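A single protein chain has been omitted; all remaining protein chains appear in their positions.
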Amino acid sequence: MRSIGIGIIGGGYMGKAHSVAMASVGAVFNTALRPRLEMIAATTPESAERYRAAYGFARATAEWRELVNDTLIEAIVIASPQELHREIALAAFAAGKPVLCEKPLGASLSDAIAMTEAAEKARLPNMVGFNYIRTPASQYARHLISSGAIGQVVWFRGEHTEDFDADATKPAAWRNQGMANGTMGDLAPHMINAALALIGPIATLVSDIDTVHKTRPSVDGPVTVTNDDQAQFLCRFANGAMGHLSFSRIATGRKMGYAYEITGTTGAIRFDQEDQNALWLYKSEGPAAERGFRKILTGPDHPDYLPFCQGPGHGTGYQDQIIIEARDFLTAIETGKPVWPTFRDGLAVMQVIDAAHRSHASKQWVTL
Amino acid sequence: MRSIGIGIIGGGYMGKAHSVAMASVGAVFNTALRPRLEMIAATTPESAERYRAAYGFARATAEWRELVNDTLIEAIVIASPQELHREIALAAFAAGKPVLCEKPLGASLSDAIAMTEAAEKARLPNMVGFNYIRTPASQYARHLISSGAIGQVVWFRGEHTEDFDADATKPAAWRNQGMANGTMGDLAPHMINAALALIGPIATLVSDIDTVHKTRPSVDGPVTVTNDDQAQFLCRFANGAMGHLSFSRIATGRKMGYAYEITGTTGAIRFDQEDQNALWLYKSEGPAAERGFRKILTGPDHPDYLPFCQGPGHGTGYQDQIIIEARDFLTAIETGKPVWPTFRDGLAVMQVIDAAHRSHASKQWVTL
Amino acid sequence: MRSIGIGIIGGGYMGKAHSVAMASVGAVFNTALRPRLEMIAATTPESAERYRAAYGFARATAEWRELVNDTLIEAIVIASPQELHREIALAAFAAGKPVLCEKPLGASLSDAIAMTEAAEKARLPNMVGFNYIRTPASQYARHLISSGAIGQVVWFRGEHTEDFDADATKPAAWRNQGMANGTMGDLAPHMINAALALIGPIATLVSDIDTVHKTRPSVDGPVTVTNDDQAQFLCRFANGAMGHLSFSRIATGRKMGYAYEITGTTGAIRFDQEDQNALWLYKSEGPAAERGFRKILTGPDHPDYLPFCQGPGHGTGYQDQIIIEARDFLTAIETGKPVWPTFRDGLAVMQVIDAAHRSHASKQWVTL
Partner (left out) sequence: MRSIGIGIIGGGYMGKAHSVAMASVGAVFNTALRPRLEMIAATTPESAERYRAAYGFARATAEWRELVNDTLIEAIVIASPQELHREIALAAFAAGKPVLCEKPLGASLSDAIAMTEAAEKARLPNMVGFNYIRTPASQYARHLISSGAIGQVVWFRGEHTEDFDADATKPAAWRNQGMANGTMGDLAPHMINAALALIGPIATLVSDIDTVHKTRPSVDGPVTVTNDDQAQFLCRFANGAMGHLSFSRIATGRKMGYAYEITGTTGAIRFDQEDQNALWLYKSEGPAAERGFRKILTGPDHPDYLPFCQGPGHGTGYQDQIIIEARDFLTAIETGKPVWPTFRDGLAVMQVIDAAHRSHASKQWVTL
């Protein structure tokens, strides 16, 4: 066991989540590397200091480059706005430091390509923060599919739907500007990553992308919304399975609609993040009169649950996903080997998003 | 109150359902017209007589034309294979008799056009048997949407999925031959009708259609399946709402997956026929901390429930939908006016199916 | 196949249900005996005639004795207020006619005893109208338990809860007067019958009975409520299983809370009438990671479902239970043998209710 100096860039929503995760991952997983909250970077000296004190870091800075180059920092978590992901990641690799980057992998496909190339050239641990796929339920779903428990997959439907922008009178904000902050840029990556992980590569798709609330109020009058409120695409996976993915930030009533249903030739799986401790499984076995979707409550028999609790059905939560992610990042550093999902996996997600934008623009099926 | 002679063509699945409905609709709804089970037609004299005795008809025939032209028959229900819908309907209208035709409205778009033209030219009551939309829950969903309870609709997702053909080793049958008997022909009409009824006309769509099990066993060796196992399309409704519809007969675990979710700007609705006595409603009102999808159990406050039971939550079932349909057909005859859904409504459904086939063939978005 | 003349006494809620059932049972089940709606009796000539016309009976009467003694009446359904059950049943048996009596079996234990003795002395078909236990789901639950699918039963919890009297401002009505019309008298019988059918005889119990709304408004001022709003008891079944039953007419939010959960040593069952087409089954078999309550949708593989519909998950409803009941009654008549649940079964229910009242009065455990 040895201490490792962690630097986190960004102290907001995800910066806090990663800070808490780094504070607790050692006790939860008995990791060989024990994070030391060395430095946090934020936009201003005041905010950085506030985050430092709140989360328990040793030092704070308003200059992320200072953090990247600090000799006590041995690993970096990027939780900044996505427009900065590329520049920070490249600087971190240049400084020889492993990087855990929040999704999406940059603000554009070209960002993702540059970041992936830099990571692979540097041969340094690199990981993308797709936390939702790390629930015990979704990890077990992957296992079920890959072990053939539901036969050959013929259908996948996934969605990531929330309703934080459903109210048309909600004032314009940063989320309403720039493709990287729209529904395709911000929400789609999680579910596309899930689709790729659960089913495999996407071969072709045809998409539709929509901005429902075309302006939003502001103190200076109506502001034009420049990105999308909802989007969807039909696809075929490389293995022939038919797929549908949809995304929305205006899905009234949906709070965390990261959900999928997977049909195989001998079984089916359903999952909804709003009840993240349950996985629904149907198997075409036993008497027909006794068949049905069973609600499996996650527990010690499912991946990564036991370190959180010995009792099944007691449940893990959002923060625990980030702790699992931190464990994986530490493992990558300890072993010197990339751990899924790497930047290359994040790039694959960006390629799908790019294809969806192209399909919408051309009104054509697009081949990846 | 007066008696009306009913003739039903077809004694199988739907023929029985309509027979039972005609036997009970009077007592349930206290209708002005009281059905008299006058004659049933089936393929052979033996089967016709068997159905006659079982369901309680006065007479039986193996010649549907005999039934159509019988002077005691005042109204006709077509529950035959869909390849016969057109010929029978045209003969019935020629004989001056009202027709309730099972879905789909014929085996092709041209059938539907001919049948609709004949019905309208004859100025006779005509109706298509879209029974699922008649549950108290779905009727109430229509009411909620049209009364503005969920604001402007921005998203519709509907499916009709079952798993009766999920087993790849199931022998080839009539369902596996001919487009009219595939998933798009057989299952899609119900949900497309729902989409049109709940949201309005579809403006454009792009589809994908798939045959997963390309051959099926038979006593004579493998038989090529000539129609589709699963299908889906993206669409835009004329009112701008984004839509997705999917259909499957290989949806392992799904028994009666006639289900939809509708997002409005101020609310949302969810329904699944597998729990047909519940309607889920979300409204963006009241304290945020108290908002959630509510599970409304149908009862006397919902359309057409009360005649079946005075207690809410006691539930209606499949057969009751056919009874409601029978009531509507009798009303159409009594008043001499077409009652929704007429042949023209059934034609609209066939036009969407046709567009989906064309889109799949051309790999293009199609405008209706 | 032959016609049988049916007389129904009472044209309200249950009278209508039985009328509709008698009108459709033949077509549904292809019964050997085919009901002929011969006569309906109600309180006044006007109401009787109204019911006659609505439900399709041949004749009407305001004198139930006339119906009982009519030579064309071959079987009698008692759907009158429960205070009349005894007198009518005794007269019917005296006239040599089979009786289907709505629950409860009379207004008191002594009624039930007298009715059972009369039935058995007359050696005539007799049945009590416990309709809810006849859903395909509950019938299948009985089968699962008796076939050992969940091992030895150690726990039963049942409830029959509704909320029709939850509103304290609802005016006083007949339901609020007389023990036979209280929660124990009116709602408890259904679930006690279920408990006895599913688990077996109750050996001991201790109860608590409660009137929450002690007066109710009327046009003449407050009226004292003389029966119970909610009640419950602990019990031990003769086989040692622990039990709990509860009943309420003030269970806010509950519409048809006829629900039970049964724990066995190797499995468990859950059912709720509000979703009557689903049965939840857990079995302690297979990998622990794949265990969970499965939601079985009723279908052709479950008792008495197929005659209503060939497709699983399409669902039966309240009225269908009464049709199954009618089928059983016709079978009893056809075979000349009592069919479960007979008056003796109804008497067993009344004995439990009586024990619960005595336990509440004495504040003691009572042995049956």
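When the chains are written out, they are named A, B and C in that same order, and each has its own residue count from 1.
The rule is short, and it goes like this: contacts are C-beta pairs under 8 Å (C-beta built on N, C-alpha and C of every residue); 3 or more make two chains touch, one makes a residue touch a chain.
What you are looking at is a predicted structure, and each value in this text was computed from that prediction instead of being measured.
**Q** Looking at the full complex, which residue from A:232, A:277, A:342 or A:359 touches the chain that isn't shown here?
**A** A:277
**Q** Which one touches the absent chain: A:148, A:222, A:286 or A:317?
**A** A:317
**Q** When the complex is taken as a whole, what residues of chain A touch the one chain not shown?
**A** Residues touching the hidden chain, for chain A, are 1, 13, 16-17, 19-20, 23-24, 26-28, 30, 34, 53-56, 162, 164, 254-257, 273-278, 297, 299, 308-320.
**Q** Name every residue on chain B in touch with the hidden partner chain.
**A** Residues of chain B in touch with the missing chain: 140, 149, 278, 281-283, 287-297, 299, 301-302.
**Q** Over the whole complex, note the residues of chain C touching the chain we left out.
**A** 150-151, 154-155, 157, 166-168, 206-208, 210, 212, 229-230, 232-234, 236, 242, 244, 246, 248, 250-254, 263-268, 282, 284, 291-293, 363-365
To be clear about the criterion, only the chains that are shown with their structure count from here on.
**Q** If you fit chain B onto chain C using the CA atoms, what's the rotation angle, as a multiple of 5 degrees?
**A** 180
**Q** Among all chains, which one's averaged Cα position is nearest the averaged Cα position of every protein chain shown?
**A** Smallest centre-to-centre distance to the global C-alpha mean: chain B.
**Q** With centres defined as the mean C-alpha position, give me the chain A-chain C separation in Å.
**A** 53
**Q** State, to the nearest whole Å, the distance from the C-alpha centre of chain A to the C-alpha centre of chain B.
**A** Chain A and chain B have C-alpha centres separated by 41 Å.
**Q** Could you tell me which residues belong to chain A and also touch two or more other chains?
**A** If we look for residues of chain A contacting two or more partner chains, we find 282, 291-293.
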